[in-house]
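Can you read through this structure? Questions will come right after.
Note that this complex is displayed minus one protein chain, with the remaining chains in position.
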Amino acid sequence: MNTNADAIVIGAGIIGATTALALTNAGMKVLVIDRGNIASGTTSAGEGNILVSDKAPGPELDLALRSRDAWFEIQEDIGGGFELEAKGGLVVARSESGVVGLRALTSVQRQAGIDAQDVSEADLRALEPHLSHSITDGALYPQDSQCQPMLAAAEILRAVRMRGGEFIAGANVTAINTSNGAVTGVVTSEGTFNAPIIVNATGTWAGQIAELAGSSLPIAPRRGFILVSVPTRKIIFHKVYDAEYVANVSSGEADLQSSAVVEGTQSGTILIGASRERVGFKDGIDFEILRVLARQAIALFPILADIQLLRAYRGFRPYAPDHLPVIGEDPLFKGFWHNAGHEGAGIGLAPASAQLIVDGILGRTSFMDATPFSPTRFTRGEVS
Amino acid sequence: MITFTFNGLELTARTGQSVAAALLSHNERITRLTRISGKPRGIFCGIGVCFDCLIIIDGKPNQRSCITEVKEGMVVVTQDGA
Partner (left out) sequence: MEHKHQVIVVGGGPAGLNAAKYAANAGCEVALLDSATRLGGQYWRNTGNEIEDQATHHDFDQGSLLMDAVTANPRITHYPNTTIWSAAILDDEITLRTQDDVFSTTRLILATGAYDRSLPFPGWDIPGVMTAGAAQSLLKGEGVIAGKRIVVAGSGPFLLPVASGITSHGGKVVGVIEAAGRFAWLPEILTLLQNPTKISEGLGYLLTLRKAKVAMRFKQAVVAAHAGADGLLDSITVANIDAEFRIKSTYSLQCDVAAIGWGFTPDTSLAGALGLKEEVAADGSVVVVVDDNQCATSPQPEVQVFAAGEITGIGGSGLSLAEGAIAGLSAAASRTNLRQLKKLRRRAHRFALTLQRVYSIPAGWQSWLTPETIICRCEEVNYEAIQDVSEKFGADDARSAKLMTRCGMGMCQGRICSRNVADLLNSPDSDRIKGVYRPIIAPITLGELAQDGLL
């Protein structure tokens, strides 16, 4: 099958969708393919976090700050339809050491450009009336936002198609063709498609796609569970989580780590995340994890004890050894670009990551230096 | 015979009856108003599968009236939204 696409994006999750939109808006004709359907991987297994609060100063924070604003630009660009909401994050601390740590974090975050407001006990109650009385300190992050990621991917891909792009579902990539050190096309279950640029936006499975071309990427799955309550009246107004969550996000430990992230959604349900453990692609539901999440959520909001649990789901977050995303051209093959490994922050980081890819492809100066995310960092021996 | 209240009204029921059946025998057919459109709903599947006959019982929302046995002194209230 012949296609006249300028670029092929593999993966119809949020990373693939935003990349396709950025490429399209840069004037390229884009073909998006996915072995499943829209957002059939990690995108639909998350809460839709667009966070700056859980980042310490560094390249990922720069990416997150730009990306957060880019989300609202996308909403403007395509007309919304994906429940984007600047609901604000509220990070709370319960232990004395937690309070000290949180104050230290907000201080450096403010210097790095985050709007991080230390919140007194009285103000905490005003922000979240049902918060446990044992919690006395917190920090408010008005920039923290949320969207419905499945709808976001769908609406963005719809815009891509309306602007001349194409999406093919159910196309499983079986080979990536290369010639003279450059990619030339992909062989899929739905036919072969040729283009001089191929973007690997397959998240947790990005390593497997890299291998098809004869390259490699050290991206592994980190399992996480999310609990979903029955629809209820609005009792939680922000994305509320324990300061310990920040430590877990950047942890390299394999064992289960969990600190509840609690939030209400526009559909009335309450989401409770987020556990993290490195157990490979392990299937099934682990009830001990659900129990721990429930306990932690109730510790934040005692009112949740009487709320019914309706569903639980798990996803596999893609992560690299240094917990930074992989954004850039493959060290071995020209035209082969990776945009993957965003771990639990893929929704939030997607638009700015897409911008880095497009600027890289076009050789433009971007809003930040993309070197820290370069796939070459693994082969250079900087990260093992 | 047992006595319970529905929206403040005192009603009687037979021992062992479900809340939905007890309400129906007094021609009370609406157990809740839906969350989104506010439309009335009542008993539908009758066996606890469809979750349509949800009602507030003794302060607890989302109780399935068709499979919850009515008890003496129970306070039953129409569920308005979630």
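For reference, chains read A and B in written order, and residue numbers begin at 1 within each chain.
Here is the rule we go by: a contact is a pair of C-beta atoms (placed from the backbone, for glycine too) under 8 Å apart; a residue touches a chain by one contact, two chains touch by 3 or more.
Only a predicted model underlies this, so the values are computations on that prediction, with no experimental measurement involved.
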Looking at the full complex, which residue from A:F167, A:Y241, A:F316 or A:F373 touches the chain that isn't shown here?
A:F167
In the whole complex, of A:G207, A:P231, A:G273 or A:P318, the residue touching the missing chain would be A:P231
I'm checking contacts with the chain that's been left out. Which of A:S97, A:S189 or A:Q308 qualifies?
A:Q308
Which residue among A:T24, A:S44 or A:T202 touches the omitted chain?
A:S44
Could I get the residues of chain B that touch the absent chain, sorted low to high?
14, 16-18, 20-21, 24-25, 29-31, 34-37, 39-52, 54, 62, 66-67, 69
For chain A, which residues touch the unseen chain?
37-40, 44, 150-151, 154-155, 157-158, 161, 167, 169, 227, 229-231, 267, 272, 284-285, 287-288, 290-291, 294-295, 297-298, 304-313
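Convention: only the chains that are shown with their structure count from here on.
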Rounded to the nearest Å, the gap separating the Cα centres of chain A and chain B is 43
In the complex formed with chain A, which residues of chain B make contact?
35, 60-62, 81-82
Residues of chain A touching chain B in their complex?
230-233, 268, 306, 308
